[in-house]
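Of the protein chains in this complex, one is absent; all others appear in place.
As written, the chains take the letters A, B and C, and residue 1 is the first residue of each chain.
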Amino acid sequence: MVEQTATIISNRCETGLYFRLVLHAPAIAPDVQPGQFVHIRIPSLKDSLLRRPFSVFDTGQETISILYKVVGKGTVALARMRENEDLSLLGPLGHGFTIPTADSEFPLLVAGGYGMAALYLLAKQSAQKGIVFAGARERDDILCEAEFRALGWDVRLATEDGSCGERGLVTQPLRTELERNAEGRKLFACGPTPMLEAVARLAEEFGVAAEVSLDQHLCCGVGACLTCVVPVKTPDGWEYQRACTEGPVFDARNILWEAGL
Amino acid sequence: MVEQTATIISNRCETGLYFRLVLHAPAIAPDVQPGQFVHIRIPSLKDSLLRRPFSVFDTGQETISILYKVVGKGTVALARMRENEDLSLLGPLGHGFTIPTADSEFPLLVAGGYGMAALYLLAKQSAQKGIVFAGARERDDILCEAEFRALGWDVRLATEDGSCGERGLVTQPLRTELERNAEGRKLFACGPTPMLEAVARLAEEFGVAAEVSLDQHLCCGVGACLTCVVPVKTPDGWEYQRACTEGPVFDARNILWEAGL
Amino acid sequence: MNLSVKIGRLTLQNPVTVASGTFGYGPEYARLIDLNQLGAVTVKGIRVCPVRGNPPPRTFEVTSGLLNAIGLQGPGVDAFIANYWPFLRELKVPTIVNIWGTTVDEYAEVTRRLSELEGLGAIEINVSCPNVNGDGTAFGTDLLLLDEIVSACRRATRLTLITKLSPNVSSIVPYAKAAEQAGSDALSIMNSYPAMAIDPETRRPRLGNVTGGLSGPCIKPIAVKLVFDAARAVRIPIIGIGGIQDASDALEFIIAGATAVAIGTANFYEPQTALRVVEGLREYLKNHQIDDINGLIGSVRIERKNSC
Partner (left out) sequence: MNLSVKIGRLTLQNPVTVASGTFGYGPEYARLIDLNQLGAVTVKGIRVCPVRGNPPPRTFEVTSGLLNAIGLQGPGVDAFIANYWPFLRELKVPTIVNIWGTTVDEYAEVTRRLSELEGLGAIEINVSCPNVNGDGTAFGTDLLLLDEIVSACRRATRLTLITKLSPNVSSIVPYAKAAEQAGSDALSIMNSYPAMAIDPETRRPRLGNVTGGLSGPCIKPIAVKLVFDAARAVRIPIIGIGGIQDASDALEFIIAGATAVAIGTANFYEPQTALRVVEGLREYLKNHQIDDINGLIGSVRIERKNSC
């Protein structure tokens, strides 16, 4: 974990509201694990103080890239930034996914929205080429499908409006697949909390393991402020753990979903 | 007085730290009197809320221009703005100079720093071509000398470092001129408060009238907040009057200089 | 769609007024905005006699806010009536006159004088000015004095009386209740908060008066909480004030329990704010299919999770 002033190499609209930002961040790039994130200060925000967290989509030798959706003032300001401008980054942060090895379970990835971005590095570093289930509202919200295919992964799509892939939620094709064959498989999911909860329930139903990356609002990003807590089961009850430090990736079985996130 | 969203036509460095900003402001331009100002909201400031006041340097049919010096966060941000970007303006504001007519006193203008900008329109509209005394720290701080000469005015310079014109304060050449001939003359001054006070003292000494434009910190700019007050003599003592409304131009004799500004 | 609300016996066509001291006496902004579209015009604090105010500098820009120590400069009640009332009387919307004094008698006296004005909307008692006394405390932080002042004004007028409370107390609740019990028809919450800034280069305070009052967006979360606390303690309506810049800010106050809101510091940098807030409220009601703004007042949804 370091603080680094990173220079923008490119910052372009990808599809719809999604942008791809490539940064020269040599002190961070080599250390990133799949599922980890960077915490970015957007200088023009001024009266909005906090950094914004983004999963590392991909890394190069000295670069990292992120895929982000323009949703509020921080991402609007970020989308206005240009080549050669600087951003301050903290990273890599958080506890990422367990990378599938040649003899671990067969990986099924489940993504909603920017979740695809958080899972790409995992697919890339996985020793097994698995299946990725990607869900979205509509076609424009499906990210980097081609990139997953280029890695040799099987991509299954679902959109709520049916504009691409199966019509409905992403958990539908996932259930179909698990019904066909659940054994020796493991889920890795990133997306909106209700989706993650549904994935956790499927994992329980089919008796498979699942790692989920939780999208909690962060503040410090380094474990100091105790903002980002998630209720996690313990031998004698439950406790709040930090999404930025113990997470964002948790074992789905350990989350006390009913406490509310 | 109106609020107008004005588009930047150009915004260029003039000399040293001075910039010339030209704005398309058709609702304001026709009404500006010499010595009046506009109150500008600089959108990128965000956590600095207040507008910044600038004298109108010149007007066209649908345009106004200002000359500003980069001194703090607002002017730094303003200097970064480009063509076609918008600014919100309030204007024209304040009570300006009395324009010399063919049979009024012969005008002697006295300017320090951005004061030249505040006096140009007066020189332009004056029925008599007088003398303008311009003072500054060094050559680079002397503004729009050529423009005054182009109007047919006599320009006398003084710089503190002697890099241009007489060495010393602008009040020196002014005193020399008044010693030569004070009768039937009137002073119009804009610049730092100590300079204005010196001008007021010279006016008293030589028995001439003087109008001074005071550079007070403003807040609302329209007379509502009572921030910008100046101690003004009244028949039974003195009272605080508003630089943004009763001023910025005051009759030098009426200011209670000793109360502190 | 109904936007009108009641403050005591006063009906406002919409719940948006301006905060005293940030809008002069009415004419100052009349060329920039249509005053007749406001809920009411609230004017700067008036005392029985003219007041010269504090030495400059009187305001200083701080992070997302403004420090001020105007010192309540004003023409006094007679000159106010002579110079400004003829203008205000002609407006289609009511005028709220903010008043203050240095003694209980002065408060009562200025109230009496104003009560003679036919058509005056309401009187707002400023008990919370932090600038006049050296150490910044004021009538508004003493429960007994507060009761005395409000009671004295109550006896002096049948007009709608609004008490503008000081934020500078451990809990607003007893002060809100005291004002209600003393006969106030409504509360204004909040005034500016005692504060200070220093220039490290000169080591001098940034204000001529040394300390001043903090206003603007920086104080909004403090003001929303005070309104929330007071709204659950009294039955009289509250005018929410503090850092409002847009309809969303105003809605926070209304949902927390304010019946109306006042725009203060924002007038200085965006004179259209009050009218934009009215427009934004209208849009919000439309989008949320709410017929009457009164249904929103105090409608904050509190569901304490029991996870601990």
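Methods note: a contact is a pair of C-beta atoms (placed from the backbone, for glycine too) under 8 Å apart; a residue touches a chain by one contact, two chains touch by 3 or more.
As the structure is a computational prediction, the values presented were derived from the model and not from experiment.
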Worksheet entry | Contacting the left-out chain in the complete assembly, out of C:Ala176, C:Ala195 or C:Ile293 | C:Ala195
Practice prompt. Extract the touching residues of chain C with respect to the undisplayed chain.
Written response: 52-55, 62-65, 67, 71, 135-137, 141, 168-171, 193-198, 200, 202-205, 208, 210-211, 214, 217-222, 224-225, 228-229, 243, 248, 251-252, 255-256, 284, 299-305, 307-308
Response to the item:
Logged for chain A, residues touching the omitted partner chain are 1-3, 41, 47-51, 88, 90, 216-217, 219-220, 222-229, 239-240, 259-261
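In this section, only the chains that are shown with their structure count from here on.
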Worksheet item: Which chain has its C-alpha centre farthest away from the C-alpha centre of chain C?
Response: A
Worksheet item: If you count the C-beta pairs in contact for each pair of chains, which pair comes out on top?
Response: B-C
Discussion item. Nearest whole angstrom, what separates the Cα centre of chain A from the Cα centre of chain B?
Written reply: 57
Worksheet item: Taking each chain's centre as the mean position of its Cα atoms, how many Å separate chain A from chain C?
Response: 47
Fill in: Centre-of-Cα separation between chain C and chain B, whole angstrom
36
Worksheet entry | For chain A, residues that touch 2 or more chains besides their own | 47
Worksheet, complete the sentence: Within chain C, the set of residues that touch 2 or more other chains is 63-64, 217
